[in-house]
Structures are given as C-alpha cells and as structure tokens.
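Apart from one protein chain that is not included, each protein chain of the complex appears where it belongs.
Letters A, B and C mark the chains as written, and numbering starts fresh at 1 in each.
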Amino acid sequence: MTVRVQATDFDLGAELAALSKGRVDIGAVVSFTGLVRDLTGDLQALELEHYPAMTQAALEEIEAEAVKRWDLDASLIIHRYGRLQPGAQIMMVATASKHRKAAFESADFLMDFLKSRAPFWKKEHGLAGAAWVDAKEADETALKRW
Amino acid sequence: MTVRVQATDFDLGAELAALSKGRVDIGAVVSFTGLVRDLTGDLQALELEHYPAMTQAALEEIEAEAVKRWDLDASLIIHRYGRLQPGAQIMMVATASKHRKAAFESADFLMDFLKSRAPFWKKEHGLAGAAWVDAKEADETALKRW
Amino acid sequence: MKLDVVYFAWVRERIGVPREVVETEAVNVADLVAELCTREERYAAAFVDMSVVKVALDQTLVALDAPLADAREVAFFPPMTGG
Partner (left out) sequence: MKLDVVYFAWVRERIGVPREVVETEAVNVADLVAELCTREERYAAAFVDMSVVKVALDQTLVALDAPLADAREVAFFPPMTGG
C-alpha cells in the first residue's frame, strides 16, 4: 500500500513488477495509467498544480478506503505534478488481489475518487494561450456509483 | 489490436510502453495481468492446455467485439500456454482509449469473455497429485453483464 | 463421413487420445456423442454429463443439437478456464 507524489516520471513496468515480485498469493493485477493527451495538436504542455500539504494524505485516505472495501494484497498510487509534455505519463494506480473482480473494481474506484478528491489541477498551455481544465460533472456523479 | 498466444513469458512493462509509444491521442491505459497463485503452498506447476487451431481466432473475435463496443485506440491480449511456476505471468490484456471509462470497461469485458470463451484449460500439479481447475459458475454468469 | 475429432483437458484424458478420425453417419453432435458412447466405455466416461462438455465445429462453439453438415473437425472439451 504505497502513495507517491513526485515531479519525476515513473517506470510503469518496474512498478508493476515490484508489486507482485516474490509473491504467489496474487492472482490478478490491474493498472491504470493516465497520459497527457493532445487531441487538437496545439498543446505545448500540461501543467499540474497540487496542494502539497494535502495531496499525500488525501491519496492515502482514498487508498485506505479501497483497502477497507476490497480484499487487496497490494496497491500503489503515483501522481506527478509540474509541467508535462504531450504523451507523458501523468499518474498510475495499480491494485493486486487474489480475484480479478476485486482488482478491477478497486482500481476503478481509486480513479473515480482520485479524480474528484485529490487536490490536483490541470492547466493546458497551448499555442493560443493557457486555460485551466474544467472539472466534469460526470466525475462528481461517478462517485455515487460506490 | 494485437493477439499473441505463446509459451514464453512476456515483458509487461515493455508491452504497455509499446502500446502508447509516440502517441498523444491516448489518455488512459488499463492493464490486467493474471498470475499463477499458490494459496495452499503445495502447487508445483500450473499446466495450461489450449486448442491451437482455435485459440488465436477466439481471442481475436473477443477483441473485435470490444473494439466494436468501445472507442479504443489500442488493445493487446497475450496468453501463455504450457507449464508455469507459481508467481509466473499467465496472461495480460491492455486497452487504451481517450477516456478512462472506455479503457476500464473494455479491459473488464475482455477478461470476462476470455475466461469463458477462449479455449484454455488449467491443470494444477500439486504435491498430492494433479487436478483440472473447475470452471466457476460465476464466470459464465459474468458474461450476462455485457 | 470421416470426421477429425479432437479432445482437450479431462475429456482428452478420459478418452485417451488427443485426436482421431471417426467414420460416422451421425447427423448432429448429439447423435455422434451417442454413437461414440455405444462403441467404448471410455467415451461413455467422458460424455457421462454433457452439461459440462462443450463442443466446437471447425473451431466455433456450437450447441449439442448442431448439425454436423460439412464440418471437418469436431472438438470436445470442458468449460474453459483460461485467464
């Protein structure tokens, strides 16, 4: 059960390998990776601001809630901040369980809560200027599923 | 959109990196990895038998159905056969999309159909003998979700 | 009619061979199963409960009453357990 907030990139493969390394009790690992999209071709950078004093604790709280609801053998959340290029990795979550349903549901849950409860804000720097990304109503609604 | 059936192991990190490499249209990548469990401590090997003439086509059909139902930018299924050790990787699926819901749902869908529609059979070789793994009623029921 | 018949997992183990050519006049899968069961005990042992045996004709899953028609390969196996 690990949470890391960092400016630097992460090695997804190494993180997933470490999650189940040397263990024979894990049957299923689910990972989600969020990447910087540039659908219009004019994005120069995505800036991620966060609330340092709150971020780690907020992510740990979300992770603790997942551990309470599902039988997880391991979990990991990594979220970056700072200025990221198109195509770059923004964040990842991974969950490991004996059963695939628990791994899938808990990763989906972590993402839903992370989206609307972890103090990160995205600003898109494009050729024509910069704009803060608006929160989606659907993101808040998604929390009601759980 | 790739399907591979192989005896050899695969490099999960390299496969996931290749899926989104050089692209800026992918916002979300979900992966599932299945590992050989040994919950009782007496598993010596897991043997995976398959129906070579059917396997590739069956997996491609499941993948094609996912591509039809969700807006996917990339997908990958790798499934191993042969004799595997506890802790070894059995298979993986990965889906990439602009949106996280599509990536999560399609990966979940691929796993549900792969479990009950791809011609693989598991045999557990333990200290006390060998036994075929029984299909779970829940696996067949899971297909009705979609 | 000559059919390639293939078996997997415990169905294969009960019948004792992974593959064989069967000469039959059966018109559908159920007829073929019934005919094989009368031939030898090992077939009866494999097909004693057809609710746990799946069938594919030319690598496509079919129901027990599927006509053999022009099928070239019939496969019998337990419910899949991959993933």
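Operating definition for what follows: a contact is a pair of C-beta atoms (placed from the backbone, for glycine too) under 8 Å apart; a residue touches a chain by one contact, two chains touch by 3 or more.
It should be emphasised that the depicted structure is a prediction, and the values quoted were computed from it without experimental measurement.
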{"item": "Contacts of the hidden chain among displayed chains", "value": "A"}
{"item": "Candidate in contact with the missing chain, chosen from A:Q6, A:Q85, A:S116 or A:T141", "value": "A:S116"}
{"item": "Where the missing chain touches subunit A, by residue", "value": "34, 48-51, 53-54, 57-58, 79, 90-91, 111, 114-123, 132-135, 140"}
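Keep this in mind: only the chains that are shown with their structure count from here on.
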{"item": "Far-end chain from subunit C, centres as C-alpha averages", "value": "A"}
{"item": "Length of the line joining the C-alpha centres of subunit A and subunit B, rounded to whole Å", "value": "23"}
{"item": "Where subunit A touches two or more other chains, by residue", "value": "100"}
{"item": "For subunit C, residues that touch 2 or more chains besides their own", "value": "83"}
